[in-house]
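First the structure, then my questions, so here it is.
The complex appears here without one of its protein chains, the remainder shown in place.
Presenting subunit A:
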Amino acid sequence: MREFGEMFGIPKFLRLGAREWNGRARGIHGASESATPDRGQKKKTLLQFLSDHFRDVQALREYLLQKQLSKSNWKNRSFANIREKYGPDVTGALFILKHGGAVKFQDKEWIRANERGSFPTEFLNFREVPVEAVDASGCTINYQGMSNLLPLKKLRSLSLERCPHVDDWCLGRLHLLAHSLQELSLAGCPQVSERGLACLHHLQNLRRLDISDLPAVSHPGLTQILVEEMLPHCEVLGTEWAQDLKLEPDRQPQDASSPISP
């Protein structure tokens, strides 16, 4: 998007012309810029059209970019009214299932959506049963969407594998699960870096952490050592483990074709 003011900035030859003119006219300021010839007005229509038209094209591109950026926010909106009615666990489960993930209520089987995106809904009656495991692999959950997971007070195991929008800001919120969380997988998250991993020290009950295949981490080996030091009671799966699995095709990080990922 280019705007009116910026026109001052570009064509050098025109500005230089103006400069000379100004130099001579110094002292009689005020008369300077208002001296726009009025007769030029009529023959400007073509230029006017081009200018307006091009601006529209640019505005459209800008708009589309914004649209792309805010689309995932809509998908990740907070389910606050559902939470009021059904409680945090059912809400969290519903959110994950809608995103194509899987949930496990305590002493129940895993629930997962089928290919057409539908899932059994009897869990809506599990109001008193807490969710103990969430598999959100590959889901487009982002910072906002995390709000639907964080109230799961009994969540023991969380997999965020290959989630394209999970970033360091999201990891900064996981401390809310510190009391219960024992297993966490961040494998293959394209936006998670060592900066986010550093704040996992809040998760003192963590027993197993998977940080393999993180392309945004600058020194995977060193990072793993530092994370192990930081979480002495936790088994950290990192680089070597990822190398063993390189052969498995479905472990390859998905190409995140989102506008938000770097």
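In this text, a residue touches a chain if its C-beta (ideal position, glycine included) is under 8 Å from a C-beta of that chain, and two chains touch if they have at least 3 such contacts; residues count from 1.
Just so we're on the same page, contacts and distances are computed from a predicted model.
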| item | value |
| --- | --- |
| Omitted chain (choose from "UBC core domain-containing protein", "Cytoplasmic tRNA 2-thiolation protein 1", "FAD-dependent oxidoreductase domain-containing protein 1" or "Ubiquitin conjugating enzyme E2-C, Ubc11") - UniProt protein name | "FAD-dependent oxidoreductase domain-containing protein 1" |
| Full-complex contact with the absent chain, from A:Lys75, A:Lys98 or A:Arg173 | A:Arg173 |
| Option from A:Lys75, A:Lys98, A:Lys154 or A:His202 whose C-beta touches the chain left out | A:His202 |
| Residue of A:Ala113, A:Val129 or A:Leu226 in touch with the missing chain, whole complex considered | A:Leu226 |
| Residues belonging to subunit A that touch the chain removed from view | 1-12, 14-19, 22, 29-30, 32-34, 36-38, 40-41, 44, 47-48, 50-51, 54-55, 57-59, 61-62, 65-66, 69-70, 143, 168-169, 171-173, 175, 193-199, 201-202, 218-219, 222-223, 226-227, 229-230, 259-260, 262 |
